[in-house]
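All protein chains but one are shown at their positions in the complex.
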Amino acid sequence: MKRIQRAVALAALATATALTLSACSSDNPNPSDSTGGQNITLWLAGGDTPDSLRDWLKAEYNSRTGGTLTIEEQAWGDLVTKLTTSLPDANNTPDVVELGNTQSPTFTNVGAFSDISDLYNELGGANLLQSFVAAGLVDGKNYTLPYYFGSRYMFYRKDVYAAAGIALPATLDEFNQSVVRLTQDNPNGIADFSGFFIGGQDWRNGISWIFANGGDLAKQENGEWVMTLSDPNTIKGLRQLQEIYQNASKAPSTAKDESPWLYINDSDSAVEKAADGSETTLTTSLAAATIMAPGWAHWSIGDLVTVDGKPGRQWNDDVFGVFALPGNDGQPAPVFAGGSNIGISAASRNQEGARELLRIIFSADYQRMLGEQGLGPANSQYVSSLGSDQFAQALIASAANSKLTPAAPGWATIEGGLHMETFFSRIAQGEDVVALAAEYDTLLTPLLNPL
Amino acid sequence: MNASLTRSAVSAPPPTVRRWRPGRLLANLIAVLVALIWAFPVYWMINSSLLPNAVLVSTRPRLGPWGGSFDNYAAALASGSFFTSLKTSLIVTLTAVVACLLFAFCAALAISRYRFRGRTSFILAVLFIQMLPAEGLFIAQYKLMANLGLLNQAVGLAVLYTAAVVPFTVWMLRGFVAGVPADLEEAAMVDGCSRSGAFFRITFPLLAPGLVASGVYAFLQAWNEFTIALVIMQKEDARTLPLWLRGFIQASATRETDWGQVMAASTLVALPVIVFFLIVQGRLTSGLVAGAVKG
Partner (left out) sequence: MAQTSPRRTARRRPNWAPYALLTPAVAILLAALAYPVGWQLYTSTLKFGLAQQFGQAADFIGLSNYAELLSDPQIWAVVGRSLLFCLINATGTVTIGVALALLMQVVAKAVRIALQVGLLLAWAMPVVTAMTVWVWLFNWHFGLVNWFLTKLGLPFTNHNWLEQPSSFYAVATIIVVWMSVPFVAFSVYAGLTQVSTEVMEAAQLDGASGHRRFTQIVLPLIRPVLMIVLLLQIIWDLRVFTQIRLLQDAGAPASSTDLLGTYIYRLGVGSSNFGLAAAMSVFVLILTVLLSAPYVRSLMKEDKA
């Protein structure tokens, strides 16, 4: 035993030493390259920016500066965690970062981004989407600028509307009444049918009713942010929304804004042939006459067809249509504008390269490329690149009055804590709107103004 | 083991060894049922991975992969990043498992075969480390790795994983080492074995199930962990498989979630573990122990 003990003990010591050594020997490569341009890293959030655009950015950056652009894609759900750890760390920070427009105020307020006010006019100035510019503005200085926008509009079933004898609503009030009537009429006799399918936790769509009634989530008073859920206009919008939740939508109170298009598709009459020749009639998944979704949802809406041997969806103009949610003034209602901002990490050692990348991103070429891919370009001069089909028209119309969540430093905290989800789902479950609004005003106001 | 126990067991009337009982049939039936229940989600994942999305989102489930194809797998593998992640995951996991078993075995040997000053403190410390909530540690873990220059490096993650699993493994192995009666070794020595021979022929085989169980545990923890990896391995080419999968699910959610592809990607992540498990399964359950005791 003695000999084994010694052998085992020696082996143990040796491994421990090896471990310590290997932990120290690794070096930290510096991304800068003194001969050519700076080698920089760009973080893109999610997969919205198509590969063709990424390749173009890399090539363009290289030809302009001689440096290398590395693009890393970060998943939306983990972005805040990664920004929190990496952005302050000069050795590992990405140089340019895309982040959600609603996340921008929180990070700009703590000094995560470089002041790019001097570039503002060169990059587009007043032509840039101003609600997004505001989300990157602190004390009159620009820290982040809009990257792209995508606002939400309505998809509806022409056939179901026609069967119920309901015309396309021209005002918000008409819309609210129409969807309730559709639900009651239920012309196709479908179980759990929704005139308008909106999930109980789907606050990003739900806040459109607040905005459309002239209300807001929060405002700035004497330099402090306060929630304004109890504002009479906000309450009015929330009451309309509760009416919809209760009488027009059979979506569960826990549903978020994921995949609402599944419920507008019609597959009750669809017959599917299996490889062995047997036929299956898919049971109905049609459950809604109207949904609200980002524009790219139209790829997932339509008749069930077979493409390359696989079932897929093909848009059918006879059955499906789109419109922008109307306001009561006949103009499109202010809806929530989705999209992202972009900024330069303050800790980056490659400020020059990063600024050059911004010039490339805000160039006419790239802005047009964004539009051609269905992403709303940051610079309004290039909105025409979105095209002129019904989807582009609905996108442009709905974006015209679109609004953002409050540019308060603590807004990301409220999103991260899932407070809006909870608030809206409690409204959906029928709780008293006034009491609930008061409760959440008290709960959330301190979070808007962090430490 | 306990002498009185053995005696009472031995003094029991000697019944026939392989008598058929109705209870036995019931037990077998229950065991089959439990096996099916536990394996079902895995079956469902594989089944769904073979079906196109449009079938999956209809309200009538298709219980078998009729009319299925491997298209979803082709789509999930298309970007090629799977194999980079597979490599990272393998390196991290194997390093962590080997280091953890080695370190923990040494420590378990120390605390179960010796009395020494600091022994109790070590045992208590190991227990308390188990109780640390990890959800609040990530900023500090990031700073630690950044300062060591180990961000985005397999070795950095392996160090954290090893440390995360060592306490548990020490405990587990300690139980097994303590469970091996020292008398056995001594008996073997009486039979003419050297002390080291007694250890490797008698004690070590008895520990095999414990080592395998702990190794499996360490493997799983390291293979599946994703909160620490998320913070430490931020570069795309440094992702482990759970990060790859999560990225895949989230990227797919930006457009329409293609459940068929998500399930295919999930199957791909689970597959190496399943293969590993089926390999060690025999070890985990073989008659090694009984053989050792009798031989």
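Per-chain residue numbering starts at 1, and chain names A and B are given in the order in which the chains are listed.
To be clear about the criterion, contacts are C-beta pairs under 8 Å (C-beta built on N, C-alpha and C of every residue); 3 or more make two chains touch, one makes a residue touch a chain.
Note that the structure is predicted; figures quoted are calculated from it, not measured.
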item: Selected residue (touches chain absent from view) among B:A76, B:A198 or B:A270; value: B:A270
item: Contact partner of the left-out chain, one of B:A75, B:L94 or B:L220; value: B:L220
item: From A:A212, A:L262, A:L304 or A:I396, residue that would touch the chain that is not displayed; value: A:L262
item: Where the unshown chain meets chain A, residue by residue; value: 5-6, 8-10, 12-13, 15-16, 19-20, 23, 77, 80-81, 84, 87-88, 106-107, 109-112, 191-192, 199, 201, 250, 252-256, 262-263, 285, 287, 412-413, 416-419, 421-422, 425, 447, 450-451
item: For chain B, the residues touching the chain missing from this view; value: 1-2, 5-6, 9-10, 12, 14-15, 17, 24, 27-28, 30-32, 34-39, 41-42, 44-45, 48, 56-61, 99, 102-104, 106-107, 109-120, 122-125, 127-141, 143-144, 159-160, 162-164, 166-168, 170-172, 175-176, 178-183, 186, 206, 209-210, 212-213, 216-217, 220, 223-224, 226-227, 241-242, 245-246, 249, 259, 262-263, 266-267, 269-270, 273-274, 276-278, 281, 284-285, 289-290, 293-294
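We take it that only the chains that are shown with their structure count from here on.
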item: Distance between the centres, which are taken as Cα means, of chain B and chain A, whole angstrom; value: 38
item: Chain A contact footprint on chain B (complex, rising order); value: 52-55, 57-60, 62, 66-67, 69, 71, 99, 102-103, 106, 109, 138-139, 142, 146, 148-151, 153, 155-156, 159, 195-196, 199, 230-231, 234-236, 246-247, 250-251, 253-257
item: Chain B-facing residues of chain A, complex; value: 1-4, 8-9, 11-12, 15-16, 19, 22-24, 26-28, 46-48, 72-78, 81-82, 84-86, 89, 91-92, 258-259, 261-262, 267, 272, 274-276, 280, 282-285, 296-297, 299-300, 304, 309-313
